[in-house]
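All protein chains but one are shown at their positions in the complex.
When the chains are written out, they are named A, B and C in that same order, and each has its own residue count from 1.
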Amino acid sequence: MANESMRVLDPIGVPSVRPQQLRKVLSGLEGKVIGFIDNGKPNFHYLVDDLEELLMQKYGVSSVVRHRKRGSVPVGDAAIKSMVDQCDAIITGSGD
Amino acid sequence: MTANIFVMNPTAAGGNEQAAVPEALDGLRGKVVGFIDNSKPNFDHLIAEMAEILESRYAARSIVRRKRLASIPAEDQVFAELVQECDLVITGSGD
Amino acid sequence: MVEAAKREVPALAICSTAFATLGKSQAKALGHAELPIAIVPHPFGIRDREELREIAAKTVDDIAKLLCESGDVEAFGKDSATFSAGRRAEQITVPSDFDDFNRLLMERHWGDGFPAIAPTPERVTKMLAHTSRAPDEIVARIAPGYGEATVERIAINAVMAGCRPEYLPVLLAAAEAVADPDFNLQGIQSTTNPGTVFLILNGPIARKLGVNSGNNCLGQGNWANATLGRGLRLILQNIGGALPGEMDRATQGQPGKYSFCCAENEEANPWEPLHVERGFSANDSTVTVVPPLGTWNINTHAKDVSDLLRVMADVMAFPAGSDYVYGGGAPWLVLSAEHAFILKREGLSKRDVKQRLWELSKLSAKRLSEKDFARTQNGRRAELGEITRESMLPISPRPECIGIIVAGGPGTHTVYMPGSGYTKSAITRKIV
Partner (left out) sequence: MAIEVCSTAFSGLGRSQAKALGYPDLPLAVVRHPFGSLSRAEIRWEAEECMGKIAAFAKQARNDRARPPGGGTDAVRLIAVADDAESVNLLFRERQWTDGLPIVPPTRERVEHMLSRSGYMPNEFIARVAPAFGEATAESIAVNAVMAGCDAEYLPVLIAAVEAISAPEFNLQGIQTTTNPSAVWLLVNGPIVSRLGMNSGINCLGQGNWANATLGRALHLVMQNIGGAIGGEMDRATMGQPGKYLFCCAENEAENPWQPVHVERGFSANDSVVTVIGAEGSLNLNTHSKDALEILRIFAETLVRPSGNDYFLCGEPWLIISPETANILSGEGLAKGDVKRSLWEQSKLPARRLTDVDLNLTRIRRIAELGEVTQDTMLPIATAAGSIGIVVCGGPGTHSMYIPSFGNTRSVSRKVRLNAYQTEP
């Protein structure tokens, strides 16, 4: 009895997108423009201040562009597009 | 065909003996009627009106005891006094 | 991060330790487990300037490395769970013994902690007979994992929850509703807030399915209320991938995350019911999804309109709520018929009640903490302009955002449900 089995349907949902290799890398940071999407959480802007300074000083990043996000609301397409156009790499933040 | 299984009843034996309600009175004339006020809004007014009707129309006498809180039971002492003094006790619930 | 990466730009996320699991799980669920994450200690919000500087110094090298190195591409594609084999659910073999089956659910995290009914093909087929939609039709993609909620997968989770077959159309409409962008399910599911989804039913279907709209309608005891609320939760967790401790980051959560569903008491409602207010016909059946952060009982024996409104507004306005800080659009009141009757007796329409509550519940920005005030300035600038300590903050952008239904049995209680602050609006969908 205990060893009997039955067939059931898997309840777990999966996204239909097949994984794509999205990861892109830079050859180096020298002269690059880095974008930060600030999640608006306390202190994150300070962390970005410090990272900006260090990235420029230590790795020769040419400039940092910032977009400040409103709380837990997703960043709009327009904002992402504008960041993508300006930057060589984008860094986002989550958590507080 | 599905076989039967036996399942257990999840409720409890009340353990509360079926008690008979004490005998009815032979009317209200001359009787002492006690009220326990549940302290809900307007219940005091309802009792006041009822007491007035009891006295003027049924020639009964009334006693009122007020519970401090609607949602906790009246103190034993309040009950004991009323039972001692009264032929009929009227309690209230709701608001 | 994924959005940026899709546009072919190197992307990186900085996560505090507490959120690293969310970041990783979500990237994985979306099929991008390879995307890089730099981890900083949690909570960084309480660090002083000096400590932050140290964190930055430690993190900058990681960031440089992660942006320039291709990383562990091996990890990519290893876990077959991230692939969709097709839109139909797979059949799997499980023990038929009830206790063993439930143990398996526990081990696989396929449930909420309660016993579930096995979703056998027979039971699922019986349920699918209650819709004309094809089993493989995608009804919605459920955040934060963006799993495909096909008609069949919704039915599977409904069977597990204990729903009767005829409940299926309600859950199909509910799945569509939660996926509306204005509802911001991603925010509700992955936040540290105790967010959940409250289902409200209106129209003939509520009576037909025996959904409780009276005494104890938010509590236990009714088959439809209990299993519909639970069915949606299983969809959110199993299809949406919001597993507690992984993508679901709720600090404590709330009991409403198990099941939270009732019908509006349309008979006792002195105004037009919710679905009619929202533009549906009285004969339509609808489901409305609301994102409450909890329940607060407004117990008042007030018999006077201005007293009643004053007390309700006083309860709504408090300085630790997300509504005022983020300016969301879904604070909600479930009025008892007795309270609704008092308001209506004085000639107030539902709209008047909302307007009065919206005015009376404005919160002085002075009452917020420094940090919450700064967030409010950031979060609501577009809506309110420059915010000072003298500003009076409205609970929602507009009075109409305050939701009102009438439900429950006799009693002088109204339940206030604060909103999650970042949902633009509760969403209503017709049940077909």
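Everything below uses one rule, namely that contacts are C-beta pairs under 8 Å (C-beta built on N, C-alpha and C of every residue); 3 or more make two chains touch, one makes a residue touch a chain.
What you see is a predicted model; the values in this text were computed from it and never measured.
Visitor: So one chain is hidden, and I want to know which residue out of C:29, C:293 or C:330 touches that hidden chain in the complete assembly.
Guide: Answer from the full complex: C:293 touches the omitted chain.
Visitor: Looking at the whole complex, which of C:227, C:288 or C:391 touches the chain that is not displayed?
Guide: From the options C:227, C:288 or C:391, the contact with the absent chain belongs to C:227.
Visitor: For chain C, which positions touch the chain that isn't shown here?
Guide: Missing-chain contacts on chain C: residues 16-18, 42-43, 45-46, 98-99, 102, 106, 109, 111-118, 161-162, 192-194, 196, 212, 214-227, 229-230, 233, 237, 243-245, 248-260, 262, 293-304, 307-308, 310-312, 314-315, 318-322, 325, 334, 336, 338, 342, 367-372, 375, 407-413, 415, 418.
Visitor: Could you pull out which residues of chain B are in touch with the chain that's been left out?
Guide: 2-28, 31, 39-43, 45-46, 49-50, 52-54, 57-58, 66, 68-69, 71-73, 87-95
FYI, only the chains that are shown with their structure count from here on.
Visitor: Rounded to a whole Å, what is the gap between the Cα centroids of chain B and chain C?
Guide: Computed from C-alpha means, the inter-chain centre distance equals 46 Å.
Visitor: How many angstrom between the C-alpha centroids of chain B and chain A?
Guide: That gives a centre separation of 68 Å.
Visitor: For chain A versus chain C, what separation do you get between their C-alpha means, in angstrom?
Guide: It comes to 24 Å between the two C-alpha centres.
Visitor: Using the touch definition from the top, which residues of chain A touch two or more other chains?
Guide: If we look for residues of chain A contacting two or more partner chains, we find none.
Visitor: What part of chain A is in contact with chain C in the complex they form?
Guide: Spelled out, the residues of chain A in touch with chain C are 1-29, 37, 40-44, 46-47, 50-51, 54-55, 58-59, 68, 70-75, 77, 80-81, 83-84, 87-96.
Visitor: Across the complex, what residues on chain C touch chain A?
Guide: 1-20, 22-23, 29-36, 38, 40, 42-45, 47, 49, 52-53, 55-57, 59-60, 63-64, 67-71, 73, 76-77, 81-85, 87, 89-97, 100-101, 110, 118-121, 124, 138, 141-142, 145-149, 152-153, 156-157, 160, 184, 186-187, 191, 234-235, 238-241, 325-326, 371, 374-375, 378-379, 382, 421-422
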